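Yeah, one chain of the complex is gone here, protein chain that is, but the others are all in their spots.
Per-chain residue numbering starts at 1, and chain names A, B and C are given in the order in which the chains are listed.
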Amino acid sequence: MQKKNTLVEKERNRQDLGFGTKMTDRRTRLITKNGQFNVKRVGQSFDAWLNTYNRLITISWIKFFFLVLFVYLLLNLSFAYLYYLIGVEHLAGVDMTNTHSQFWDAFFFSAQSLTTVGYGRIAPIGFAASFVAGLESLAGLMMFAIITGLLYGRFSRPNPRILFSKNALIAPYLDTNALMFRMVNEKSNQIINMEVSLVFSKVEEKNGVRNRQYYGLTLERSKVNFFPTNWTIVHAITEDSPFYGETPETLAAADAEFMIATQGIDDTFADAVHKRHSYFHDELVWGGKFKPMLENDGEESYILDLRKIHDYDLVALN
Amino acid sequence: MQKKNTLVEKERNRQDLGFGTKMTDRRTRLITKNGQFNVKRVGQSFDAWLNTYNRLITISWIKFFFLVLFVYLLLNLSFAYLYYLIGVEHLAGVDMTNTHSQFWDAFFFSAQSLTTVGYGRIAPIGFAASFVAGLESLAGLMMFAIITGLLYGRFSRPNPRILFSKNALIAPYLDTNALMFRMVNEKSNQIINMEVSLVFSKVEEKNGVRNRQYYGLTLERSKVNFFPTNWTIVHAITEDSPFYGETPETLAAADAEFMIATQGIDDTFADAVHKRHSYFHDELVWGGKFKPMLENDGEESYILDLRKIHDYDLVALN
Amino acid sequence: MQKKNTLVEKERNRQDLGFGTKMTDRRTRLITKNGQFNVKRVGQSFDAWLNTYNRLITISWIKFFFLVLFVYLLLNLSFAYLYYLIGVEHLAGVDMTNTHSQFWDAFFFSAQSLTTVGYGRIAPIGFAASFVAGLESLAGLMMFAIITGLLYGRFSRPNPRILFSKNALIAPYLDTNALMFRMVNEKSNQIINMEVSLVFSKVEEKNGVRNRQYYGLTLERSKVNFFPTNWTIVHAITEDSPFYGETPETLAAADAEFMIATQGIDDTFADAVHKRHSYFHDELVWGGKFKPMLENDGEESYILDLRKIHDYDLVALN
Partner (left out) sequence: MQKKNTLVEKERNRQDLGFGTKMTDRRTRLITKNGQFNVKRVGQSFDAWLNTYNRLITISWIKFFFLVLFVYLLLNLSFAYLYYLIGVEHLAGVDMTNTHSQFWDAFFFSAQSLTTVGYGRIAPIGFAASFVAGLESLAGLMMFAIITGLLYGRFSRPNPRILFSKNALIAPYLDTNALMFRMVNEKSNQIINMEVSLVFSKVEEKNGVRNRQYYGLTLERSKVNFFPTNWTIVHAITEDSPFYGETPETLAAADAEFMIATQGIDDTFADAVHKRHSYFHDELVWGGKFKPMLENDGEESYILDLRKIHDYDLVALN
């Protein structure tokens, strides 16, 4: 009985970020350079795959505007075709000289209905054309209501710009060494109550089975009230650290990856912001020290030079 | 005196999910298959029953668009009737040939005013018609402002697609057995800080009174930082588990239900997501083990096959 | 030194809801019947007094629509006056028969510009009229953008309908008595993670000075995961309760008030909901027991009858 609880208890205490122990492939990072998880889904339902709203919110602005333009043209063409089917003679003012001019006048009447600009030079006469035009105006308003919502969704989405130093450094720290990286808020927004957690992940082999294990690393400071300048995150490599005794070679052999999760509150909207980052073992510098980024210009305020975020000097370790 | 405190203290420590002890009906689940509570309200005030905004946000897209169309037609008919009462001779450009054409021109003028397309082929003349047209344009703009708000509300509503395995399994686990089920985020959104709690509910009879009791089940892991792949939730059936010693028969006799509440944060909007699920006692498989869902394609990323979420093999228990 | 710390420590442990000790007036409730604080501000800055957005969000729908109508008419009149000043001869299509018809045509042209319906029967000619019309259309679009925002703000505002029993009861409970009240979610929305806190406030006289004191009352259950049915909140009046030994007379003499703060999460939008309530000492019933509200109809789901929320039977106390 006691034994049972021991095993269960031990399993309970094992750390796991939600990746599981099976992710042991050599060439594959768990978190990509842009903070995404390196997992692809197959077999999703169409709805879940489409994930319309999320997709329309996260595509680039260029793609978004071209999509709007495309839908606009497609709707105009479709309705123009409908008016053409009904007969352009039911659109007063259409230039009847030839098929070409007829179609384009139907097309532009369609555009004028969809956007509700309705100049009236061309206007519907009779039930069929008027009815379709009434539906088109409604469709146009619905479309622009949807676009308004999407635009606000795109705007108001929390979009923190947190820069991480390109490398994590093993640096001398007090009378031992420490693993350090630094980050800074690139925007002038104020981020408050910023928290960070750092997990050391490596593949361990036991009885010929490779399992990925996860170890939380204690930080000098894991939360700051304010985040106005750069913040250097420090894990002191004391003897009780899971990192103690590692070398570049052991890290490479174990496909080590350092995973960082940060969260804070953007003060403008009191929005939660979340950001992930990871350092792969080959992004560690053994013996480096970050150069200062903050200066005082002798004037009214402090100056933070973001271009220096990656800069470090080579130094000897303790 | 001591006794008093004992009883009060005991009551205080009894678990209760908010369902109370009176829900002891044999045929009735507490949480339905789609995660709703199985309770109907009567005697609500009209306002609370209508619950307009909530209803308009949660009805299906099909119903929503038909409702918009219906309101659009209804408003057009009402205003058309008003113009008809005023006299269509106050609408310049109306086809006066017969009553039929007059009414439809009033109707389409109404549509052109409501959508603010205003071609002008038909236009109001005189105070009454102009005044009503002015009100109709305002009404149209209000209506589309409302629709814009509703569309954004529908879009931005947290809408997680978390799949649960069809069955919960009693599976061998370490040197004992465990109750297991698994879940996966069907969408490609990133969900973080995912938490889950599992409650075992059963009806107990004491002195001839049937009361429903609730017992929290300790989990191997009740929170993960990231939720990129599938997550198997495990309750080890050790001797101190409230589930210890149960059999399919005792569970059936006690109308047992396993209730699951999950919460996490959708990373796109930093929105909280909440999801409930339950397994009724007849959805337990005694002696099963989930098949793996995650594969490595030998390429750049891991592959998660969602179609395998329900798959398990039959195995012997410890 | 020790003494200093004692006094400071004692003060630190004193409970205070943020009302302070000076609120000792006899006739005045701290929390009004509708959950507002009974405090008026004077000397606010104009901006803070106006509090535009908040006011436009919280006024009734009737007032809101009349305000929109009023602003619409006011803007139309102002612009009509501008066109009149410029000269209605610069509006093509105006009925020039008399001043009256000229003004109203300017007015309706204004309405057609503001709503961007722009029939064109009346249209601006020349720089001045066209320029003002261009500004008016812009003003109209801004106005409707603002209204769209306000409508969404009004819709999306968390608006819980939590009913509280009219009376709080002193009821027999286990082998002692308890202070009880109950609440229910009137809407069919699901509220989860519902928490409640109960504070007993009374005026105490010491050395001739009346000070209001606040005592938290321990609850049988202060949080439920789900809130699908009614919830009876119970404070057991054991000997260590600050309420122990009180009578209707002592409560009246001390202007006692029971203040309730609740919070939960509305599942539809994952919105936090907050609600306050209070029972004045004359709303306590000494010796009552709530009647059940939940029934099983022998069918698929449980029935919750909201009309019974206030109902209780008179009973003898322990």
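Note that in this section a contact is a pair of C-beta atoms (placed from the backbone, for glycine too) under 8 Å apart; a residue touches a chain by one contact, two chains touch by 3 or more.
Everything numeric in this text was worked out from a predicted model, so none of it was measured.
A.B. asks: If the hidden chain were put back, which of C:53, C:70, C:244 or C:286 would touch it?
C.D. replies: From the options C:53, C:70, C:244 or C:286, the contact with the absent chain belongs to C:53.
A.B. asks: Looking at C:116, C:167, C:189 or C:268, which makes contact with the chain not pictured?
C.D. replies: C:116
A.B. asks: With the missing chain put back, one of A:74, A:96 or A:174 would touch it. Which one?
C.D. replies: Residue touching the absent chain, from the options given: A:174.
A.B. asks: For review purposes, identify every residue of chain C that touches the missing chain, sorted by number.
C.D. replies: Chain C touches the chain not shown through residues 1, 3-5, 7-8, 11-12, 16-20, 22-23, 25, 27-28, 36-45, 47-48, 51, 53-54, 57-58, 92, 112-113, 116-120, 123-125, 127, 130-131, 133-134, 137-138, 140-142, 145-146, 148-150, 152-153, 157-158, 197, 199, 261, 271-274, 276.
A.B. asks: Spell out, residue by residue, where the missing chain touches chain B.
C.D. replies: Touch with the absent chain occurs at residues 116, 118-120, 148.
A.B. asks: Under the stated touch rule, tell me which residues of chain A contact the chain that is not displayed.
C.D. replies: 65, 68-69, 72, 76, 95, 104-105, 108, 111-112, 115-121, 144, 147-148, 151-152, 155-156, 159, 161, 173-176, 186-190, 192, 194, 220-221, 224-229, 231, 236, 238-239, 265, 267-270, 292, 294, 296, 298, 300-308
Criterion: only the chains that are shown with their structure count from here on.
A.B. asks: Which chain's C-alpha centroid is most distant from that of chain C?
C.D. replies: A
A.B. asks: With centres defined as the mean C-alpha position, give me the chain B-chain C separation in Å.
C.D. replies: 26
A.B. asks: When the centre of a chain is set as the mean of its C-alpha atoms, what distance in Å lies between chain A and chain C?
C.D. replies: Comparing mean C-alpha positions, chain C is 36 Å from chain A.
A.B. asks: Among the residues of chain C, pick out those that touch two or more other chains and give their numbers.
C.D. replies: Residues 116, 118-120, 148 of chain C each touch two or more of the other chains.
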